[in-house]
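A protein chain is absent from this complex, but the other protein chains hold their places.
== chain A ==
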Amino acid sequence: MKQRTRFSRTVVGGAALSLMLSLSGCGAGSDAADGDTIHVLVYGDAANKVEKELVATFNETSKVKAVLDTIPGADYQAKLQTIINSKQAPDVFFNWGGGSIKPFVDAGLLLPLDPFIAKDPGLKAKFLPSVFNSAVVDGTSYGIPMRGTQPVLLFNNGKVLKDAGVEPPETWGDLLAAVEALKADGVTPIALGGGDRWPTLMWFEYLYDRIAGPELFRKALDGDREAWASPDSRKALGKIKELVDAGAFGTNYDSVKFTDQGSPTLLATGKAAFELMGSWEYSTQQDAHPDFAKSDLGYSAFPSVEGGKGDRANLVGNTNNFYSVLKKTKHPQAVAEFLKLMYSDQFVKAQLGIGNLPTTTNTERFLDTAASPEFAKFQYDMVKAAPAFQLSWDQAYPQSAATPMYQALQQFFNGSMDEDAFIEAMRALPAS
């Protein structure tokens, strides 16, 4: 009996305590009446160093102070979605352009930046057009590039290529020949982190571009679902099948991931010869396999496809990240001033210093100061010369499309879905 009383007392006490805790938790979120600040929300990672510097520079001269808020990487999009239409919404926020801001534009939350640009043409003219355009929604500008560009390149292990007597491929035919030669050498020709699914997507993006040109995807994104059933689309799918069936990726690629270092290690240790990956492969290898990155890591543009409509200079990938502005910001003038810093020399130098490649026109002058000047120049020249730079499909489509898109890509790639079913799945995606 005694014990029972003591037990209930503990329970009651515990419940009261947790009630108090949860109540005080609610209080902490309330606003601390900050009239003269703008909140800048960014994706939390190593690049925040530069953003902090720029905010400090801005605050030196501005009366309205900027406050930098960060959300740890993986949760960024979900958290943003929940706060963007609430009192806690920031004034300026980080995004990927394209489909990542489309729902906010549709909900009337974002401030068109064209008036800013009219006052300061530099906000548009100082950026590479192929990059700037991926944050243009329905002809209106909504984003200013604010980090580095990340085109997708075909990386290789130079030593493995040499041993097999293979050169980085210029054409699709070269690539198929290289696959045969490398297989004969007992090497997996291409490392692929299929478990992450977005690395698989890169192969679709490039083959569709090279065969059908960039227009096919644009049409599909704009709502012309029949584009997926066009002869060019079928031809691209045929090429993907051809490569998979040739054993270019081995058989267990769906169990390999890029994110847990699986596929980069295959490339670095010479178990695989190529990997199609965003430019971050370079810094990934520098971190994990510095010797390999220094001596044997090679890179080239994606090969052309004979008879295809796409230019070999076309790129796919993450064009850049962008700052967008909320309509309800109280200090549009201060925000405009803040955005101007994104093409300043200080910004460019700081971004290059941490290994990012900015996409401003003045970047060229500072390329020698980059962590790896040769690689930075190669990328910058490619991005500058690219007739088209397609934003990754999973970013270009609205977010609700990503999951079904990944499922279809993976299933077509590993053969559990045929061409017609794949086309059907892509047609069913919610376009813009």
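Here is the rule we go by: contacts are C-beta pairs under 8 Å (C-beta built on N, C-alpha and C of every residue); 3 or more make two chains touch, one makes a residue touch a chain; residues count from 1.
Convention: contacts and distances are computed from a predicted model.
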From the names "dihydrouracil dehydrogenase (NAD(+))", "Ligase-associated DNA damage response DEXH box helicase", "Imidazolonepropionase" or "Sugar ABC transporter permease", which one matches the UniProt record for the unseen chain? "Sugar ABC transporter permease"
Which residue of A:195, A:214 or A:278 touches the chain not shown here: A:195
Where A:256, A:383 or A:426 are the choices, the one touching the absent chain is A:256
Absent chain, residues of chain A that touch it: 1, 4, 8, 11-12, 15-16, 18-19, 78, 81-82, 84-85, 103-104, 107, 109, 194-195, 197, 250-256, 260, 262, 265-266, 271, 399-403, 406-408, 410-411, 414, 416-417
